[in-house]
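Only a single protein chain was left out; the remaining protein chains are all shown in position.
Just so it is clear, A, B and C label the chains in written order, and each chain counts residues from 1 on its own.
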Amino acid sequence: MKAGIQVATSPYGPEDQLGALNQITSAMQAAAMERTDAARIYDLSIDYFVGMPSFQAAGDPSYQIYMSHTPEGTVVDNLNGVGSEVNQRVCYSGDVIFMYTHTGTHIDALNHFGVDGKIYNGFSASEHLGSRSWTKGGAEVIPPIVARGVLLDIARLKGVDCLPDSYAITVDDCVDELARTGLTLNAGDVALVRTGRMRYWPDGSRTLGNPPGLSLDAGRWLTAQGIAVIGADQECVEVGPSQHEDNWLPGHCHFLAEAGVPMLELVNLEELSQDEVNEFCLIAAPIRLRGATGSPIRPLAIPFR
Amino acid sequence: MKAGIQVATSPYGPEDQLGALNQITSAMQAAAMERTDAARIYDLSIDYFVGMPSFQAAGDPSYQIYMSHTPEGTVVDNLNGVGSEVNQRVCYSGDVIFMYTHTGTHIDALNHFGVDGKIYNGFSASEHLGSRSWTKGGAEVIPPIVARGVLLDIARLKGVDCLPDSYAITVDDCVDELARTGLTLNAGDVALVRTGRMRYWPDGSRTLGNPPGLSLDAGRWLTAQGIAVIGADQECVEVGPSQHEDNWLPGHCHFLAEAGVPMLELVNLEELSQDEVNEFCLIAAPIRLRGATGSPIRPLAIPFR
Amino acid sequence: MKAGIQVATSPYGPEDQLGALNQITSAMQAAAMERTDAARIYDLSIDYFVGMPSFQAAGDPSYQIYMSHTPEGTVVDNLNGVGSEVNQRVCYSGDVIFMYTHTGTHIDALNHFGVDGKIYNGFSASEHLGSRSWTKGGAEVIPPIVARGVLLDIARLKGVDCLPDSYAITVDDCVDELARTGLTLNAGDVALVRTGRMRYWPDGSRTLGNPPGLSLDAGRWLTAQGIAVIGADQECVEVGPSQHEDNWLPGHCHFLAEAGVPMLELVNLEELSQDEVNEFCLIAAPIRLRGATGSPIRPLAIPFR
Partner (left out) sequence: MKAGIQVATSPYGPEDQLGALNQITSAMQAAAMERTDAARIYDLSIDYFVGMPSFQAAGDPSYQIYMSHTPEGTVVDNLNGVGSEVNQRVCYSGDVIFMYTHTGTHIDALNHFGVDGKIYNGFSASEHLGSRSWTKGGAEVIPPIVARGVLLDIARLKGVDCLPDSYAITVDDCVDELARTGLTLNAGDVALVRTGRMRYWPDGSRTLGNPPGLSLDAGRWLTAQGIAVIGADQECVEVGPSQHEDNWLPGHCHFLAEAGVPMLELVNLEELSQDEVNEFCLIAAPIRLRGATGSPIRPLAIPFR
């Protein structure tokens, strides 16, 4: 079956790059924050380290960090020019990172996927893709996200540690889970879907490849509820491999290009699940990499009182 | 005059890597959050782009971003293996970044500077420095910071757009500024010092080199008030060049190694200053780069009601 | 005046990617080698180091090297998994490099410059440019170059240490220099032009920017003699800035796209000049970076008996 996804024109005007994030009003973010009890803050991120699992099948690099200054090396090389006496006293360390922007806990910006050479709101590669990055739809335009968050703990609904490989979460699963928790999804919410895969992190053999995740139908049902952001505890939010022959990542194309909904990936939902915190204030702000298709992010969940 | 800085032993035990951050209690973070009006959120970050100013004098690289997947290139190279028909339909973009961890708005972790081969709490390079990074005191151990923030708007105090090059902010300047705003500094607070330099960003000729910033005395006075985090709107918080012949960055050595206080650098304080928001809830969580001496961060300030 | 450069169709067929290099026959390379006295080999390369001058004005990175394994760090991190006892005994070091392919002594491949979206022999970006690199005209197709080399020592001809900034070498200069040395240029030769700039290497203030170099007329005269490769002791072979309003690097477009002649840049010709070795066997083989627009190379010159 074909996914048949089309790029959407934003209802917020021809220059809009925010898409569904426009739904989060100042009043809504204030309301979400007011209800919090910040005595306990859930950190939904995983850390970055040499050897961490990441998607490399299409040639992207593994996460890398290197020292650019070491305490003893600085005595030898004097790269800072202050001389050996001072360098023997001062213990100076610096480092660089090199990484695919879709490594670790991160957000997919709207320009990550599109259809027929265009991204959300019709920005085209021919007009807006520079040598180094897009000039539209990048991570730097994503404002700080402060919103009501809802956990859809599908693994718990199904009574399993982790959903099976390639399990396609259905609309009914989403409806059943909301019934179970007694919550509703509202426009402007952040929906976080738990498959259980993060339980096995950082074992790449169990956390990469053939992920359980949202079916395209379930994704479309969620965006129809007006969510502003989607997220999951696996690498691509959607089920893999694709169930649609015309598109290898139809969920990405739907969320990003058709619904204007950015995606949070590799979100650690284990503690929220253990504590059965299904509703919370979500605070998340990606690093503002200009034009980037993705960016590291460290989402926080603060329970409501 | 010598700075005479010594590495501190943490009062929180031999395994402690958090230093002054230990002062922020759950009650304090809850209290800071409760007072907020989140209708207006101040984003204190600047964005990352090719050509942005950064410290390269000691051989560190400029900020770099590259595409690893382009829509048209993917049709040619088929790196994802799904074939030209699907690749002509799906508009796929991906990118990588390469950067010094002390570029843009970032936090300095406690292992960035130390004295005599040791960092805060006595962790030594010989035991804890791997080939790629430190195993202690890195960015990944810094918890989400939610605390009361206080702006010390020294440029406004002095009635200037920007403090002069190499102006050393004194203890009296800090005292006078607190008197002007009627605020006090409490244990566990985040102190953000404004020099005005960010007004000229991204003009590197006016924002890099010879920064106005804290004198060592002022730094010591601030940590004596019990602050948990220090920050500023310039590249190194402290005044440059060093006023102490035994140390080229005595402020770093003091804050990080002697006081266990992480440092926020290149924080954009212009909007807070314009709106005269001197007290706020500061929310900031660095990307968790394991072992890293610094990390990109996007601090948010939410005014109190 | 307009440069008016057109992309050439190769006389060697629609799949040809070698251009003028086709002129070097087996007999010619054997003949060049037979005349050599290899007791003295001239190394025409410069070395790569952190802080070396390079072209960064368009956002390209400076040369970078980092350790991925250090002897002491390996004891701490055990990335190779063999344990501390063996790692304390074995002193293991490894490193990575990150660089613009047009840094240091390097060759420009034919795909580096073209006209109207096409490179030499009509290969187009739309058909042959992948996400990561070109699929035609890259450095990996350049065979080992073994040919007669001729030094055009224009600085010596003019009696100067170094030609003035932006001096445009004329056809007459080339003719005069050949008359001075009594040499002729033949089809298949490598012509190396000396401006004298390498005398000041690695002082970036005197070796980068506004280079003396070949005028477009001189370039066209040289390719008309049938040279297979052009080279110079400065960053771009041609004079800078451009003397033609329709093209910012007309020499590149001419040599690469119109004549199919690869270009050697930042070649160190100082020793050849000092020893007045104007004719030699040139041996040069770029690192075979698939699809790359340039590649590091270490050309050798071996005098004739």
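Following the convention adopted for this analysis, contacts are C-beta pairs under 8 Å (C-beta built on N, C-alpha and C of every residue); 3 or more make two chains touch, one makes a residue touch a chain.
Predicted, not measured: the structure shown is a model, and the values here were computed from it.
S.K.: What shown chains come into contact with the chain that's not displayed?
M.R.: Displayed chains contacted by the hidden chain, ordered by label: A, B, C.
S.K.: Considering the whole complex, which of A:Ser10, A:Gln64, A:Thr103 or A:Asn278 touches the chain not shown?
M.R.: With A:Ser10, A:Gln64, A:Thr103 or A:Asn278 as choices, the missing chain is touched by A:Gln64.
S.K.: Based on the whole complex, identify which of B:Met67, B:Ile145, B:Ile283 or B:Ile302 touches the chain you can't see.
M.R.: Checking each option in B:Met67, B:Ile145, B:Ile283 or B:Ile302, the one touching the absent chain turns out to be B:Met67.
S.K.: Under the stated touch rule, tell me which residues of chain B contact the chain that is not displayed.
M.R.: Residues in contact with the chain left out: 50-51, 59, 64, 66-68, 70, 72, 79, 96, 98, 132.
S.K.: Counting contacts across the full complex, list the positions on chain C that touch the omitted chain.
M.R.: Spelled out for chain C, the touching residues are 26-27, 29-30, 32-34, 36-41, 43, 45-50, 57-61, 65-72, 79-82, 86, 88-102, 104, 111-119, 125, 129, 131-134, 140, 143-144, 146, 246-249, 253, 257, 283, 285-294, 296-298, 300, 302.
S.K.: Pick out the residues on chain A that sit against the missing chain.
M.R.: Spelled out for chain A, the touching residues are 50-51, 56, 59, 61-62, 64, 67-70, 72-74, 76-77, 79, 98, 126-132, 135.
As a convention for this text, only the chains that are shown with their structure count from here on.
S.K.: So with touch defined the way it is at the top, what topology do the chains form here? Options are line, ring, star, complete, other.
M.R.: Shape = complete; every chain linked to every other.
S.K.: If more than half of the interface residue numbers appear on both sides, call it same; otherwise different. Which is it for chain A and chain B?
M.R.: The interface is built from the same residue numbers on each side, given that over half of them are used by both copies.
S.K.: Centroid of chain B to centroid of chain C, CA atoms only: how many Å?
M.R.: Centres of chain B and chain C (C-alpha means) sit 43 Å apart.
S.K.: Quick one: chain A and chain B, Cα centre-to-centre, how many Å?
M.R.: 24
S.K.: Find every residue in chain B that makes contact with two or more other chains and list them.
M.R.: If we look for residues of chain B contacting two or more partner chains, we find 50, 59, 61, 67-70, 72, 79, 98, 129, 131-132.
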